[in-house]
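Only one protein chain is missing from this complex, and each of the others stays in its spot.
Chain IDs A and B follow the sequence of writing; residue 1 opens each chain.
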């Protein structure tokens, strides 16, 4: 029993309406990389949040180094030498790297022997040392909002190391990284293990587990399905245990039949609120019957391209043509009517009005048109029948049908509602931004099929995704964006995942005809 | 003990019924406030029951022991309605803004601006009643809408928080109006502005019917009509749909192609318009003159009323009735019981305080309900 550094026994955790974990028992050895595999919503994060003291289990016990512990807060977890890198980084954006790392355990000195102050200088030095020691180079004086995602992640790792954590939890650490950055991270993780740390890796990506993990626990719908030895198990077996049925990794995709150009973006430049160019001189075009995917690391300007086309951001310069018509100066409403459907990245902030009913949300782009309204007066009957129709056709599930408050619906059904509404607009151009984020495999498959079906109907599709797999599976043409600039546009079949990854980091340039890597 | 628990359960069940929460939770807030008020009254050595009965008597809802000549319960109730009218308009004004996600704390200032301009243009004119009265409503509405629209414009164009700008405008209006009244329109005896002509006034003051003298508020009819119109706008029109959308989620509204800025300005204009009507029925109805350098408390009480009524026009009709009992009845309570009239605003403040906690009450009730459900489940499984 003393072999295990972490034991979680018979853990059950309920949230209103769902059981997030049901009687889960896991045992983790010191010095191993222990993966926790499961789909979105399988209860992986909840389980680990309890280990880190963010929630307390309703039932069950936690033992750390053989001793029973009630971990009531992250503070206490830290005292037990447990550290966690969360999926959404927990960093203060206007603070420096050092200030973020020391927060909560700040070194204090006294001015004139009486007035305590935070010793930032000392902290800077200590962190610089620490970062060299572990190969996680950072400049402690830089402000978080000025550094990119992968450096932010290094800060999170350093935060744990600064607190002398022995048990390190990583929650989906690779979600926002390029393939090359992932390689680097996995190397760091292995190095930490070899240095004697215990690693818990939460993920839904099988290849990562195969590459680094020693053992792997599989969760499905809150229950522990199995604990496997990674070396002796095939990826396929792990996958089917995770999903609960056989999964096919391939999608039935017929060759694309390109039609006329629908969307033509010419020399588009977009600036953000700080007058900073986030999209620089970007040009591309999308044909009817084509899925044009933009690949890139989060925050490189891809969402701004979508926003500029839909009119949510203004084009600073350049042109946007839809079916040959210049729509650059059109209002958002006019563009919608001209023929753009847009599935936005953040469905709860942009895609839906959570306090409205489902039927009101489904009519969000029609309410002002006949027969939904006439002379400013709404026709609620029409809202109802239209809502019914879409709910049926797209299998949107909710508590009280049409009258359900959208806030109470599951993420997957919210997304279904948005996709139903947008596809139903029957527009020549559809923009999908991160259409499957946070959804489980069944829902993802379903949405992928719908995207392909729309393409086959001759619609032009602009797909923006951070999931490289999704892009490789769906795209006919891939454009890779880095730092606001399109690095490469090519037929999807001519690119490998590795190449796309290199373009995503800006290390491979169009000018290097022989594909030689350029050091940055 | 067992008995007490049962009662607790009953309360939880009662408050926990989501279908009626819009009604039960505000009532619960009012009840607690009245209880706290009762404790205060007891501490002052007064009988709270007497005090609350006094409030109703002062409002013409219960009969007083005796009446002066020309007065009766009915005349009291008419004068209650006279006071109620501006409160309805003002509360609707707050509610329209709230629904659009804006907080119009400048209702009092808008009332004063509208009341003052209307007073000096129509109120001091020699126009006959059939022309003057509609003109009063029109002018007040326009002035109110302009001031409200300005606040909306400042928010949209300059990103100025509407709470700060409307407070600033409140003071500017208060002092500017005060300056003009004191230098030009003051009645040296009353130290208020000179009274408006009875042709222009929206309340038919001192109308004799039989032995009784009534103050008949014509505005109340308009108020009820406006309640219905506002409700219709929010439930049934494109405008209402857009205003509500902007109020719940500006980003999603913009995404859907709704012009957010235009709707915010529009909402503030409608809100200001309603405040203007409140001003007309207050300064050229309930009163016939303006006290310089004072903002009416109606515009602030209206916030309580709107929150209590969940910004629902019909709910507001109910909650304004209640708050008005407290403020209108307080004078009579004060004189008959010898307790300071200020206690009324304390009670209103308390109601507002508990109403602001409604999310928390709801949360506690949901929690308690969950526990109850769990318990009963367990009990069932034991059986």
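To be clear about the criterion, a residue touches a chain if its C-beta (ideal position, glycine included) is under 8 Å from a C-beta of that chain, and two chains touch if they have at least 3 such contacts.
Operating definition for what follows: contacts and distances are computed from a predicted model.
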| item | value |
| --- | --- |
| Options "Sensor-like histidine kinase SenX3", "Cytochrome c biogenesis protein", "ABC transporter permease" or "MaoC family dehydratase N-terminal domain-containing protein": UniProt name of the undisplayed chain | "ABC transporter permease" |
| Absent-chain contact - pick from B:18, B:235 or B:340 | B:340 |
| Hidden partner chain, touching residue among A:23, A:58 or A:106 | A:106 |
| Listed residues B:303, B:316, B:333 or B:365, member touching the removed chain | B:303 |
| Missing-partner contacts on chain B, residue numbers | 44, 103, 105, 154, 158-161, 163-165, 167-172, 175-176, 178-179, 182-183, 293, 300, 303-304, 307, 340, 342-343, 345-346, 348-350, 352-353, 356-357, 359-360, 363 |
| Chain A, residues in touch with the chain not shown (by the definition above) | 15, 45, 54-55, 73-76, 78, 84, 86, 88, 90-95, 99-100, 103-104, 106, 108, 115-118 |
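Everything that follows uses one rule, which is that only the chains that are shown with their structure count from here on.
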| item | value |
| --- | --- |
| Where chain A and chain B are represented by their mean Cα positions, the distance between them in whole Å | 47 |
| Partner chain B, residues of chain A touching it in the complex | 16, 310, 312, 331-336, 342, 344, 349-356, 360, 364-365, 367-368, 373, 376-378, 380 |
| Chain B to chain A touching residues, read off their complex | 236-241, 244-245, 248-249, 251-259, 370 |
